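Right, one structure below, let's go through it.
Heads up, one of the protein chains got dropped from this complex, but the rest are sitting where they should.
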Amino acid sequence: MNRIITLTLPGELVFARFASETAAKAALMLINSCNADANDWKFTHAFELAVSEAFTNTVAYAQKLSSPQPVTIDFIFESQRLTVTIRDTNAPFSIETPAPEIDNYPERGFGLLLIRNVMDTVTCVRENGTNIISMSKQL
Amino acid sequence: MNRIITLTLPGELVFARFASETAAKAALMLINSCNADANDWKFTHAFELAVSEAFTNTVAYAQKLSSPQPVTIDFIFESQRLTVTIRDTNAPFSIETPAPEIDNYPERGFGLLLIRNVMDTVTCVRENGTNIISMSKQL
Amino acid sequence: MTISETTKGRVTIVSVIGTLEASTTKELLKSPAIIDPTQTVVVDLEKLNFLDSSGLGALIGTLRKKREAGAETLISCMNDRIRRVFEITNAQRIFHVFDDTSAAVDYATQLTSRP
Partner (left out) sequence: MTISETTKGRVTIVSVIGTLEASTTKELLKSPAIIDPTQTVVVDLEKLNFLDSSGLGALIGTLRKKREAGAETLISCMNDRIRRVFEITNAQRIFHVFDDTSAAVDYATQLTSRP
């Protein structure tokens, strides 16, 4: 049976850490439920980092409305796999956007690179004006 | 502006700790946002304990359905106050149910007592077959 | 949540590490020194960082079974968060509670050497 945790947060940067800590906890739960090696910090950290990046982007590139819109994050547990899905109604973008050249001292542009590197599978589909970002990793 | 965090978890006891840790984190966020004394462990612990009790009850006294129903928890931030609301479709019960006499070595019956003691205000309203438990505490 | 048992003469120290709530009490109740009703135990809570009423219920049930069999359940090293649960429920009235595990072991050893 698949299990789902859904977290809805105010769309404000101050809640990014709440999102990323929850992601780390979800990853740890999957590790425990599979009796997998909890010392494999890379799995937990992958979700902590990817959710921090994705949540921050969702908030940072939100349309400027009078008040920030809530952001909903789904954590889907399959037998050995955790998938995180975040939706937003921002402008479309490519999940493959390349990172900038480090030698130019860029102060941004590394979020999607980090997500792609720490996850097994990352997709972003556009559906009815919504970006659906899915990030998934096998234990 | 009020802020709301909503967490939906599978209605299984193994997720009780997820719920109570999230409650502790929400309490800590309120403390930080108010620049209140983060060393006041009692505020954080009150939410951790009350949510552990309320979530466990919601799951333990759920109607036996083929598969457990999701449980939704709302955390509502007001200026100096945090309110947690949990809903279930269980049988009605009284939030004032007295605890048993300790000298009889009772193995249960302390959950609501603990909730009432650590919170400022606790209510349980029955609406259209739903119990709405609200637990609230001022910083 | 992890349980470790250490034997000191006739007394067993049961250290509970982590959290004791609805989903973890069964671990405690599977522990050999807890199962055996005649075994006097000191439950060392120094590394317990969370206890709720389900966890407390498991400790009270253990106490009752052991007392019925003439043995004891002593508690040591509660932190403030655990103590709060004992105080609200009045559980500190039925348990022998010690700040220090070795003092609890000494006391338990005396109890078990009574005729």
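Order as written gives the chain letters A, B and C; numbering starts at 1 within each chain.
Just so it is clear, a residue touches a chain if its C-beta (ideal position, glycine included) is under 8 Å from a C-beta of that chain, and two chains touch if they have at least 3 such contacts.
Since we're looking at a predicted model, the values are computed, not measured.
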Considering the entire complex, write down the shown chains that touch the omitted one.
A
Touching the hidden chain in the complete assembly: which of A:Thr8, A:Ser33 or A:Thr56 does that?
A:Thr56
Per the whole complex, from A:Asn2, A:Ser79, A:Thr97 or A:Asn117 the residue touching the absent chain is A:Asn117
Subunit A residues touching the chain left out here are 13-14, 16-17, 20, 41-42, 45, 48-49, 52-53, 56, 59-60, 99, 102-103, 105-111, 113-114, 117-118
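Just so it is clear, only the chains that are shown with their structure count from here on.
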Suppose chain centres are the mean of their C-alpha atoms. Which chain sits farthest from subunit A?
C
Which chains touch each other through the most C-beta pairs?
B-C
Please tell me the distance, in whole Å, between the geometric centres of subunit A and subunit C computed from their C-alpha atoms.
42
Hey, what residues on subunit B touch two or more of the other chains?
14
Residue numbers in subunit C touching 2 or more other chains?
none
